[in-house]
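Data first, discussion second: the structure below is written as structure tokens.
Only a single protein chain was left out; the remaining protein chains are all shown in position.
All chains are identified by letter, namely A, B, C, D, E, F and G, in their written order; residue positions are counted from 1 within each chain.
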Amino acid sequence: MDTKKTLALLQEVKDGTLTPEEAVLKLRMSPYEDLGYAKVDLHRELRQGVPEVIYGSGKTPEQIIGIASVMRENGSENILITRLSPEAAKKVEKEIPLDYDEVSRIGIAGRRAEVTSSGTIVVAAAGTSDLPVAEEAARTAEALGNRVTRLYDVGVAGLHRLLSNLDIILEARVIVAVAGMEGALASVIGGLADCPVIAVPTSVGYGANFGGLSALLSMLNSCASGVSVVNIDNGFGAGFLASRINHMGDKK
Amino acid sequence: MDTKKTLALLQEVKDGTLTPEEAVLKLRMSPYEDLGYAKVDLHRELRQGVPEVIYGSGKTPEQIIGIASVMRENGSENILITRLSPEAAKKVEKEIPLDYDEVSRIGIAGRRAEVTSSGTIVVAAAGTSDLPVAEEAARTAEALGNRVTRLYDVGVAGLHRLLSNLDIILEARVIVAVAGMEGALASVIGGLADCPVIAVPTSVGYGANFGGLSALLSMLNSCASGVSVVNIDNGFGAGFLASRINHMGDKK
Amino acid sequence: MDTKKTLALLQEVKDGTLTPEEAVLKLRMSPYEDLGYAKVDLHRELRQGVPEVIYGSGKTPEQIIGIASVMRENGSENILITRLSPEAAKKVEKEIPLDYDEVSRIGIAGRRAEVTSSGTIVVAAAGTSDLPVAEEAARTAEALGNRVTRLYDVGVAGLHRLLSNLDIILEARVIVAVAGMEGALASVIGGLADCPVIAVPTSVGYGANFGGLSALLSMLNSCASGVSVVNIDNGFGAGFLASRINHMGDKK
Amino acid sequence: MDTKKTLALLQEVKDGTLTPEEAVLKLRMSPYEDLGYAKVDLHRELRQGVPEVIYGSGKTPEQIIGIASVMRENGSENILITRLSPEAAKKVEKEIPLDYDEVSRIGIAGRRAEVTSSGTIVVAAAGTSDLPVAEEAARTAEALGNRVTRLYDVGVAGLHRLLSNLDIILEARVIVAVAGMEGALASVIGGLADCPVIAVPTSVGYGANFGGLSALLSMLNSCASGVSVVNIDNGFGAGFLASRINHMGDKK
Amino acid sequence: MDTKKTLALLQEVKDGTLTPEEAVLKLRMSPYEDLGYAKVDLHRELRQGVPEVIYGSGKTPEQIIGIASVMRENGSENILITRLSPEAAKKVEKEIPLDYDEVSRIGIAGRRAEVTSSGTIVVAAAGTSDLPVAEEAARTAEALGNRVTRLYDVGVAGLHRLLSNLDIILEARVIVAVAGMEGALASVIGGLADCPVIAVPTSVGYGANFGGLSALLSMLNSCASGVSVVNIDNGFGAGFLASRINHMGDKK
Amino acid sequence: MDTKKTLALLQEVKDGTLTPEEAVLKLRMSPYEDLGYAKVDLHRELRQGVPEVIYGSGKTPEQIIGIASVMRENGSENILITRLSPEAAKKVEKEIPLDYDEVSRIGIAGRRAEVTSSGTIVVAAAGTSDLPVAEEAARTAEALGNRVTRLYDVGVAGLHRLLSNLDIILEARVIVAVAGMEGALASVIGGLADCPVIAVPTSVGYGANFGGLSALLSMLNSCASGVSVVNIDNGFGAGFLASRINHMGDKK
Amino acid sequence: MDTKKTLALLQEVKDGTLTPEEAVLKLRMSPYEDLGYAKVDLHRELRQGVPEVIYGSGKTPEQIIGIASVMRENGSENILITRLSPEAAKKVEKEIPLDYDEVSRIGIAGRRAEVTSSGTIVVAAAGTSDLPVAEEAARTAEALGNRVTRLYDVGVAGLHRLLSNLDIILEARVIVAVAGMEGALASVIGGLADCPVIAVPTSVGYGANFGGLSALLSMLNSCASGVSVVNIDNGFGAGFLASRINHMGDKK
Partner (left out) sequence: MDTKKTLALLQEVKDGTLTPEEAVLKLRMSPYEDLGYAKVDLHRELRQGVPEVIYGSGKTPEQIIGIASVMRENGSENILITRLSPEAAKKVEKEIPLDYDEVSRIGIAGRRAEVTSSGTIVVAAAGTSDLPVAEEAARTAEALGNRVTRLYDVGVAGLHRLLSNLDIILEARVIVAVAGMEGALASVIGGLADCPVIAVPTSVGYGANFGGLSALLSMLNSCASGVSVVNIDNGFGAGFLASRINHMGDKK
């Protein structure tokens, strides 16, 4: 779809090695395999530099196995499956070798990732209840080749727990700040750090928390610069983005 | 209305100094004067230990003058008028001696209050834009006889500004924490202080701030104990409650 | 972290009894013990005058036992565990002596608290369905050393039930007003009392109650002065704050 | 459109005094006059026992004059115009004799209404700022032939002002309870009265009032039975319904 | 609490038949019996002309039995229990004779009510799914002595079903309009009828229905006059209010 | 109810073949059969050209069987039952021959529909999790006589999957665009297609998705012209409307 | 961008009449002209069969003139400008011949459109205040070559006004139903008509209307089939879609 590929294809057409009809066919056929219920993207690793990720929620174990199988047949060596319930994991691992973690609900089908960036991602979480989301971020980042430092239970109500780890904050290349309730952790870290901070609101809390709305709004309104926000409980998204930023420090 | 007064009244009826009809009349007539558009409560100073407050918003200058005049005729020496626009203040001060402050929009009709509590109320504000609300709290507290320490522009994005004033935080008897945007100041102060913290969300901000909703939810969900919340922009309410708590330290 | 401690530490450094490296280490190490999933704050009783509280919701029984054990090993004699389900309580009390109450879902590990304030906290609840939240407030306050008077089922639809107990209202040092539905109890009590009123909206109700939103907004907009609000169903927060205010009357 | 009329019409057709085509025409033509921008309902006074009401908001003065003129030509002697701005009122009264009140923004074109019910409607308002809405209700009810008692500034923060007027509450046939902020007045009156209570939330307040939402939700969740609610600031709707109920006491 | 009783009591005090202390005691003791978890109002039938109602939701069967027993011991012959689950009903009817209906979840302990008003209440429901709420309204009204006509499945998408029953609409003294989804039934009935219409939004629907919010807002914004609204799914409230209005037609 | 029928009826009355009373009776009796809990519309197929649809949610299997039976007795040959749970389906198919699909939860009682329009409806879905809603739309359209092309898993994050099927998009007569999460599919298709696009937001997603609100708002705010929206998860409504539009291309 | 064009282009490349580089250039250059602040789409009339529309809101008069000029230079003869304020219109018509209507705020630059469909679009509006939105829909449809019948002030509170025009409803090919407040008009028309109904909620109303939310939710939850919804006040979108559907009846 990008310029260079289009040019190459057109050149083949001009050279006569490809008829126009074949070219159209090729443009259409290559990038995915159609399973009916899913169109599996087989070129994403090439196009975006990361393996395909299967979002497990709302898919049957059979659908997950089907998608993963097609990917593996096409050479994927490292498939990340998120939001995979323990029940579904049991069914999947009968068909596909799977490294499954119950806290984060992440399953990895394939070889363990090597660390491919010189920087460190810090995943900070405000409370013990935020761990599932924090672990989703941390394990996603690790699966994508990052070194991760975990900094858990550092909520702002006990500021000394965070300040005692100031050196970890200052040496990070990216920080993922995970917090529910009032979500103030993102602002406090944002004021201390000089690297990008990815805030993840969680649905931890009750009452006027409204399913994570309080932390979400709090983080969007952060008075600290350099903070951006992903969806409530979206540990995967934060880990993915952190990896992308962390690898930039090495790319060019 | 309370037990002791009811007993006294009944005793007078028993003694024959009061007919039952007169007693009913008395119960009904005394506590306020009816201006049609307002029923001015003349006994609140006695009942609740503080002067009457006139909430200026939504009242015409003429109504404010009318209410204040009845109060002054009945002996009130210290009347607090909140949410008083500069235009209304000009009209009011032609009829009644008024000490008016434009930032907080508070007018005080009467003598200056003496400090009647040995404790100190700290009013902390996150940003310069929060000053009108913070000043409403501070001036309300002063008018009610409190010593007030102002701690402005100590938002959590620059944590050192707050931490440098830790001694002020630790010596307060009550703290009013005023913040808009993500309202994280309340949680951070709540985690540091060992006195009651009254959080005042402000409507300062834009976008997903939704008129103060972000700070409000943030403060209600504070992970720090000892924090309670008043309405958005309700500096008066915070100052009033702070005064009530501050005077408790001296009462018994 | 506070001024006096920093000065003392610096003095020791100056005296040569502490190397700078040791000082940094000390600042960092002392205040908590790191269990990985939690950083247990061992100095809070010293710093804030109250025992550590474990918020049970979202923690596994194993995590709760782990945290409580560390605290007990460090000398805590009175540990409050809130939002503890009956199932979790059963597991916890096998490891740790526990006084558990099913209505409020509060467990207390340790000696029974003595009354340490001369004042009384009144916990008023609008309806029978509000009892779990009211009891959370009442038991929290008792665990923190307060005398508590319960005033239940005094909702404003039957005003005489509240007015008949006016003397209890008038003699309180702090009042916790617990109500769901329209939450009007807080305003009515706020208008009668001359002490601080902590309003607790509950999620009791249905339909346009929206999980407690109606009572929350109602209480935030109270036309009575001296009322502040905590999160929906946050009985613990109200009991904690009430205790802090109640002890002020004795402190200085 | 109702059974009796349909029967009468069909009888005429059977009798031959009306052709079927004429009957269809009649069914279609009679009930309104079409001005293009409005279809003026000329039979409502007959059908529903009350004069036509013109909702002034969103209509130009010219449109209002046009509608009122058609009505007057068709015999309407008592036309109620609500939400009429002072500017529009000035234009309208040049063309049509108008009795206009600035507080309620109601204009009445026609003769003054006589009292046609033996009962009394009480309009109670919590604060001085609620007067415009309360007056809209009161004047609407008066225009529809009711005796109205006004009870203003009886908000629940000063309960004695309401309790002193308990006899007025108890003698009402219908009560309209107008309140902004937390809207608790409706529940308190609902608990005291034994007649229908129509609650009108107003947009008076600020912050977490959210334009009247707090009072609206509060009133919908009233724990008192016998209370129903109309739209925020809908004084007209409350006055209209109160009149309908009040006249029932005399009808049969 | 009302004027006449107060006068009578004061007269007794004056006559010396009552000491002031006894009078205070009497004022306080009479109106309810305190069960700890509930203050049972024993005079409501006298004061408001209807039997006590027990709102079953959020109460244990034991609490319901306790409250009902006290009432029966004090002479209540007709107790209405709403929101009573089938499981709770089974427990209650072991202790107290109970007439229970599963659709409306209403239980009646006591004699069947006689019809005490000459008017008719029409309960109209838009769809089959709205029946539980409609039946709650209908059975409440019947228990309070009203004749009720049910008009079910008359939603506006099939307008002829409603128009075919126009005579029932026109002969009603009060109409309860029950509808979920877009709640348009209330406006259409409001435009046809000339009696008070009580609109009950239900939570029937899905998606942008948001638990009944769509019908609630729709009904509050009704362009038809004479319509007021109760809480979502509040069939009881509508039936209670309808009964109060219906009995007015006979009272005076 | 329409003009022609009314005229015919009136003509019969004029001719004396019908008494006025009979005419009224006829107007009232014909269009539906009253089952108490439902008024089954027997003329809809005539009036609106489509068979009756039974919305299964909130109805008991018994009610569904009752309604379907009446319809079948009156000649309906093709009855669509939506939102039918597998459990209910099992009960229904014991009484009535039923073609049931678990994914879409649609049951069809009767003959399979023939294709009655020359156009094609495209049902496009963004992700695998959106399939139940997409299938509800597709099967509804098929049951109403349409040819349907399914285009699944074409979410905008992998734009090439959609662009590769551009010819399908361009040849459609109507497109149903089904998407959860951010719902961007509707706008992208709306910008590419030149036929009406019916957007169906789904509740697929989590966190700030708020039960489908994000996709709903996104679709309502689409910057592409020619897009309209139905309720969240309303596959049936989209399929029904698509069928109506698709048949227009053949009608006149 | 579509298949046929791509094939043609590739054919030219194969034929050697176009170099691959030129082809890429051509793909990129043709479809729009870049003004910096806007990329004017010059081929939309070809691609989608309708002229370009300029959404005037948020654009300066200068930007509007700039965009329209480029379009006219490229042969556009019929340009629709929506949401054009009277002030902006005055500036625009100095540069470009403009037919401007103040009610709908629509300006048309170019020749008057001819009627190009045999069907009729009915635009129905509930109240006089809904006219600006209704006119935006009507004029848009007319500018796109449709015959439009206006049916204004037919809100459901006076159902006879709508029923009297039933023949117009029944003969429409598409209906646009415009309503604010409770938006019930869409459901009632949806139940009567057998053609697609496009519902347009308006922001007309106040209080719990919340800027059009009540009508929006009402319309989305319509119990009538065949109804879809566009954004609040989006008369243009409804008119555009109605035109697209109306022309389908003639297309194939």
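The definition used in the following text is that a contact is a pair of C-beta atoms (placed from the backbone, for glycine too) under 8 Å apart; a residue touches a chain by one contact, two chains touch by 3 or more.
From a predicted model like this one, the values you see are computed outputs, not experimental measurements.
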Options F:110, F:132 or F:205, residue touching the unrepresented chain: F:205
Touch criterion as defined above, residue of A:185, A:198 or A:215 at the omitted chain: A:198
Touch with the omitted chain, as defined above, among F:183, F:196 or F:235: F:183
Among A:56, A:119 or A:155, residue touching the chain not depicted: A:119
Touching residues on chain F - with respect to the absent chain: 126-127, 155-159, 181-184, 187-188, 190-192, 205, 207-210, 213-215, 217-225
Chain not shown, touching residues in chain B: 127-129, 131, 152-154, 158-161, 163-165, 204, 206-210
Residues of chain G in contact with the chain not shown: 1, 27-29, 31-32, 34, 36-39, 41, 44, 55, 57-59, 63, 201, 203, 211-213, 216, 231-234
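What we mean here is this: only the chains that are shown with their structure count from here on.
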Set of chains whose contacts include both chain F and chain D: E, G
Geometric centre distance via CA averages, chain C-chain B, whole Å: 25
Whole-Å separation of chain centres (CA-atom averages), chain A against chain G: 41
Inter-centroid spacing, chain B versus chain A (mean Cα positions, whole Å): 49
In chain C, residues with contacts to at least two other chains: 1, 127, 158-159, 207-210, 213, 216, 220-221, 225, 231-232
